[in-house]
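Omission of a single protein chain aside, the complex is shown with its protein chains in their original locations.
Take a look at subunit A:
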Amino acid sequence: MEVAAPEPARGGGNPLKNMFRMRETGLIAIIVLLFAVMSFASPYFLTWVNMRAMAMAFAVEGVVVVGMTILLISGGIDLSVGSVTALAMVIAGWLFLQGVDPWVASGISIASCTAIGAFMGFFVTRIGLHHFIVSLAVMVIARGICLLATGGRPLGLYTLPPEFKFIGQGSIGPLPLVIIIFLVVVLAFDFMLRRTTMFRKVFYTGSNEKAAAYSGIKTKKVIFLTTTLCSALCGFAGIIYMARFGSAQPTFGIGMELNVIAAAVIGGASLSGGSGTIFGAILGTILLSVVSSSLALLDVSVYWQDIIRGSILLSAVSIDHYLHKIRA
């Protein structure tokens, strides 16, 4: 044997590649930088009240980001998250107004959202339609149900018992319960995604569905379950929102899907599946949220915020694409 197989490529060649290899590091650096700049630009920024408000703003959405990230890793996508979150509120709120116990109403509502996820999963895995199309249809249908059931007006739930409202409005010590729930969900799913066999199969499936099938993995079942899980988490988020607002808002979460997908993708999830982390996705959520809040504090027009958010997404995806190319 004269010519040995070439040594595999190691890290080290391209410094840019190495710097971005740890995407989380990059995101943390950007967030810290933003904090530093903002604390000079606005004296109000680095106050407890503002920090708390920002955290409250992204915490519930963060729960949806978790579901979306897992779904993206499995190779799917869900455009219906905003509508389904609103539908969760509307179902629970409507049942409550019919005299159902709010806890029971919430349980039914989350179960319904889970069923919606299973419904989409069925169309994707059994009928063979694309996630994009199925969830687009469900996005419109769910919104339609919300508007139909409420006549387009928010349901005021003034009589919600205080112990229920506590989920969305209460605090344990200095920490709002919403943030504690968020942390628990994030930590639990982050751990499971990294370390359990169940979620490892999600990575195998998203990375190469055929290779996963050739490894004995029931890929359709995996995709069905990630689709269902995402909707179930939307249901859960919807209930928290309802407890926080004390009302059910049929128009809530319009455009949420874009924010959620953007956060996951900025955090390293790939639309072609197989990669992504919860930690990264949450950093993506925090980044977008800090940017929004900063722009608001700086009195920048809301319309600018969308433009900037879109630009951040485009840059993140471009960098991702470039890195994939030089790695290949």
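List of remarks:
Quick note on the criterion: a residue touches a chain if its C-beta (ideal position, glycine included) is under 8 Å from a C-beta of that chain, and two chains touch if they have at least 3 such contacts; residues count from 1.
Heads up, the rule we're going with is that contacts and distances are computed from a predicted model.
Per its UniProt entry, the chain excluded from the display bears the name "Autoinducer 2 import ATP-binding protein LsrA", taken from "Autoinducer 2 import ATP-binding protein LsrA", "Gluconate 2-dehydrogenase subunit 3 family protein", "Biotin synthase auxiliary protein" or "NADH-quinone oxidoreductase subunit J". Of the candidate positions A:123, A:189 or A:204, contact with the unshown chain belongs to A:204. The hidden chain makes contact, of the residues A:25, A:215 or A:318, with A:215. Contact between subunit A and the unshown chain involves residues 1-11, 195-198, 200-201, 203-204, 207-208, 210-218, 274-275, 327-328.
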